[in-house]
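So the structure is just underneath, and the comments pick up after that.
Only a single protein chain was left out; the remaining protein chains are all shown in position.
Then we have chain A:
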Amino acid sequence: MSPTNRTVVVTGIGATTPLGGDAASTWEALIAGTSGVKPLEQEWAAEQAVRIAAPIAVEPTEVIPRPQARKLDRSAQFALIAAQEAWKDAGFTDKAGEDSSVDPDRLGAVIASGIGGVTTLLDQYDVLREKGVRRVSPHTVPMLMPNGPSANVGLLVGARAGVHTPVSACASGAEAIGYAIEMIRTGRADVVVAGGTEAAIHPLPIAAFGNMMAMSKNNENPQGASRPYDVARDGFVLGEGAGVVVLESAEHAAKRGARVYAEAVGQGVSADSHDIVQPEPEGRGISHALQNLLDNTDLDPAEIVHVNAHATSTPAGDIAELKALRKVFGDDADHMAVSATKSMTGHLLGGAGGVESVAVVLALYHRVAPPTINVENIDPEAEANADVVRGEARKLPVEGRIAALNDSFGFGGHNVVLAFRTV
């Protein structure tokens, strides 16, 4: 029988983001407080109300050979780049089986995106209308299917224990990592490559999010547009990219002598059942997720010193989350350094949980919390409920076991909180 409550650790990380083409350059830019937001220079942007975004720092076609890239949606390209980096970072030299330190039957992949292959779908519809049925690419279906990035990562590493794609809008990446933790904890797999990806910088999503009044229209000041907790925040800035971690049972990692970044303690999950897009203003659903995390793991609130908040820079959402942290943790919230890295990366939707988990793991590993940039006048409700890391990065306690949370919430009322801890 498989053990059903195994310890899970992080042994590899990878990312490609608006701040850098890998995890190291992304981390360096996060700690330096760098904004990845830029004006949209494309011709189609001129007529949009929102003309800013956080595009990828290194174009995937600079990394993936063109014959392979043209069969992959941009979201799958990001996922493959981040997964390849994480796989190598974990010390694997080849795909499972060919690298004998991992059994393909015990290896999984769980990569999620919020929207899937939206640019492929829309581009191919343009082909259909402009050039006719015969010219629609035969690769369209495997490119646009939401499980495409997960399936391609599964093929890359040779995963046969299961390849999955949980979808929950902007909580998707975190839900993927939570699902992967459970696969290992319950004994279904020894190693799982997990994370999130998104590539939605295209006129239709920008117009749609813009018309929902969800995005910042601060076109005159791109680098100052994503400003969680600031009184002048007016919505999120769309980012793109992917973040991937390699999760592994502690036993499997020890057996092959792998470097361990952190323990993946577990997840807390809930649903608001309040509104299809509006957050529940008091953060009740988020509180429920945080409480589930405490009930389902041995996490001690006293050891939580850092929270990578969901905080997308929307007026209602940013505050609801901080209220929930205060409600559940009480005075323990005083020692939690809260960082909103979306102030720098923009909001990667389904990619956010992946990239921000990489950021949390590195924050614990280096014992430093990234800053929240652009907080010039902090919202009094934010200040009353949380200790927001503003302006510059902040050192975390240098000694003892410390833990950190990564919050992700999605349209539809999905709440996922992931917890990591030093080893």
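The rule is short, and it goes like this: contacts are C-beta pairs under 8 Å (C-beta built on N, C-alpha and C of every residue); 3 or more make two chains touch, one makes a residue touch a chain; residues count from 1.
To be clear about the criterion, contacts and distances are computed from a predicted model.
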I notice the complex is incomplete. Of the names "Peptidase, M48 family", "Phosphonates utilization ATP-binding protein PhnK", "Acyl carrier protein" or "NADH-quinone oxidoreductase subunit H", which is the UniProt protein name for the chain that's not shown?
"Acyl carrier protein"
Touching residue (missing chain; options A:Lys88, A:Arg135 or A:Lys255):
A:Arg135
Touch list for chain A against the chain that is not drawn
65-68, 70-71, 134-135, 137-139, 142
